[in-house]
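The chains shown are only part of the set, and none of them has been moved.
Think of it as A and B in the order they're written, each chain with its own count starting at 1.
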Amino acid sequence: MTKTSTGNFFEDFRIGALIQHATPRTLTVGDVALYNGLYGPRFAVQSSDVFAKAIGYPRAPIDDLLVFHVVFGRTVPDISINAVANLGYAGCRFLAPVYPGDTLNATSEVIGLKENSNRKTGLVFVRSTGFNPDGGKVLEYVRWVMVRKQNEDAPAPPDHVPRVPEALLPSMLGDACPAIDGAAYDTVLAGSPYRFDDYQVGERIDHVDGITVEEAEHQIATRLYQNPARIHFNLYAEAKGRFGRRLIYGGHVISLARTLTFNGFANAFHVAAINGGRHVAPIFAGDTVFAWSEVLGKAELPERNDVAALRLRTIATKNRPCDDFPHKIGGEDDPAVVLELDYWVLLPR
Amino acid sequence: MTKTSTGNFFEDFRIGALIQHATPRTLTVGDVALYNGLYGPRFAVQSSDVFAKAIGYPRAPIDDLLVFHVVFGRTVPDISINAVANLGYAGCRFLAPVYPGDTLNATSEVIGLKENSNRKTGLVFVRSTGFNPDGGKVLEYVRWVMVRKQNEDAPAPPDHVPRVPEALLPSMLGDACPAIDGAAYDTVLAGSPYRFDDYQVGERIDHVDGITVEEAEHQIATRLYQNPARIHFNLYAEAKGRFGRRLIYGGHVISLARTLTFNGFANAFHVAAINGGRHVAPIFAGDTVFAWSEVLGKAELPERNDVAALRLRTIATKNRPCDDFPHKIGGEDDPAVVLELDYWVLLPR
């Protein structure tokens, strides 16, 4: 019997199973620097210890999406190493700020299973949690993926399709954001005069810029997250595969889109929650990613006067500028759309 | 009205305006590591805390050009996001050493404006300053760029062409270099026996090696500096643009050239000033950069016996070795030349 891990196939999952993922990870300023080199975010809070301290953080926190990718990376060997499609996220909440020196572990609970009618694959729903070794949660989210069966004849567990979380309520936001001193929040240094009150529901913003992705970049990023999904790294195998080339980790697109949103939402310094995310189409090296956003909602946070939340839908496209806000065509996704992300960001009042 | 920043066009600048740039940045050992991976500098002072301490620094300082690029990056959204050409630098002085953990802010003062006769563009001259949040200056330089007008009919401010600084005087050098213990400076560990006294004015040195640039490398570098100039990242747009492809940030070439000069000037551990820099021609991914240097001058520093200054002119070329010191052909730039940099470096006596 080989000692090589093949990961879990669809028939290996059981409802209620709690999976402790391997490879705890201490995040450092080195990770932050490489993340910056890969995406180029310009939010002042994450960029400057001095700015962060002035408004109430002990130092610059680690970018929320870097935390997300690192927690996600831990889950891959157990959850999605045999996935054929990463279908969606929901109910993703950031629960505590993370700083250089902090260590992250991750677990996943299997909350749903449904075999597909072809009996070759099935849907797996998990609730994954990132936490400090002392047990403090920093992140949780629900994710569903389509996973291959190893043996088509293997009996499948009974179907159990969970209720996927709805958009998070404003009362569930803000745990990862300390009390902010809004007067000390310098909008000139942050790069935009627009605070929470300046945005309107329904407002659409084209983020203008485009970023072309290189193979080396997405490979370095995905390895930084210790995400070993083979489809991102192995040209020899993928040349014969579905796309004929390496697929880019969907989270890479999320981080590119988040970076692009700086131009329009420079004061949206914290991603508090992701209500739902959908990778509409794959991207490949050489593609140029653009994005635009719509303000879907606005909310005050209970007992907080320092920050408030915008609910955004950011659409990312490939090889198509977003000045006309591409989204749907006749009810179908515009073929240029690669990502649809519904999330809450916090801004100073 | 959109909240997207379009940056300043030529008609938006006013003489005397002081622009506070956004996105303060805390530099870390992570930034240093990535800079090292992108260029491969081998100067002992920046490479080793132990070496740096032995000669009088509290720890290894951050590479001067990393400081330059980070300050420069802050200025781009306000000064040159709508530039068509980055014409030159002058009067660049490094004023204080920068260490991991330090935070940098930047401002620019508009010191010159001149509309071009086509009325489509104009020259903008700024004096940019990088400083610590406590106000201590770490870097200043004058830069001029050609910036597009948004509206050709917009009235232009009256011409005001400033006097561009001449080469810096030796008395203006050395503020970023603490007192050095020359006896503790180990030339074997530094990689060369040649100290200040060993160089002659007029001496020419071919730096021999060549470095080929990849798209991923210059994109990662330019993002590390949080320089969002679109021309470096957006293949979709640039494929239809002037060059048909992404242009590489000129500062990337400066850092490559500086790295190449190690072979010949290994003890030139500090760039004290840049008298003038000129990007003679663009480079693109796949190009191989070579360099050679000439010693233009030598100078002692007032009241300092520890270090002295060489004035160098480094010429970088693309796809052409420099063993015959290419520079001008019949008074015109050799077509292989991409960079001409006139600067002062400090060496131990």
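The definition used in the following text is that a contact is a pair of C-beta atoms (placed from the backbone, for glycine too) under 8 Å apart; a residue touches a chain by one contact, two chains touch by 3 or more.
In this text the structure is predicted, and so the values were computed from the model without any measurement.
Counting all copies of the one sequence in the full complex of this file gives 3, of which 2 are shown in place.
Assume only the chains that are shown with their structure count from here on.
A separation of 36 Å divides the Cα centre of subunit A from that of subunit B.
Interface of subunit A with subunit B (complex): residues 28-34, 36-40, 42-44, 47-51, 60, 188-192, 194, 198-199, 203, 205-212, 214-217, 220, 263-266, 286, 288, 290, 319-321. Across the complex, subunit A is touched by residues 2-6, 20, 22-26, 28-31, 33-34, 77, 101, 103, 105, 133, 214-217, 219-224, 226, 228, 230, 233-237, 246 of subunit B.
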